[in-house]
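Note that this complex is displayed minus one protein chain, with the remaining chains in position.
And then subunit A:
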Amino acid sequence: MKGTYLGEFEEVVLLAVAIRSGDAYGATVVTEIEQQMKRSVNLGAVHSALNRLGEKGLVTSELGGMTAERGGRRKRLYSVTAAGRRALEEIRQVRNQMWESIPNTIWM
């Protein structure tokens, strides 16, 4: 396949990062996915996916500022890069295209 291939889980994680933009880190991504998809997700899987997305250049991370709520420690905040956004849009576009190609008759 040409370009960057996104796995299903990677796609979900990427979406979650986008949803939580500005507040996306391991734990929030996990809760976001769990709430949206009503399924339990392993933290390790999420971090692994974030890593891979980072390697592919679809997310970047930076160490956020300290907050009292996090016990004074810094957290790694993820954000979707331009490439990431393009990848999501491409997927969405492909999906839409495919939806539209379904002949109406089969639903009858």
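Here is the rule we go by: a residue touches a chain if its C-beta (ideal position, glycine included) is under 8 Å from a C-beta of that chain, and two chains touch if they have at least 3 such contacts; residues count from 1.
Basically, contacts and distances are computed from a predicted model.
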Among "Ion-translocating oxidoreductase complex subunit D", "ABC transporter permease", "Flavocytochrome c" or "Flagellar basal-body rod protein FlgG", UniProt-listed name of the chain not shown: "ABC transporter permease"
Interface residues of subunit A (partner: the chain not displayed): 25-27, 30-31, 40, 42-45, 47-48, 51, 70-71, 73-76
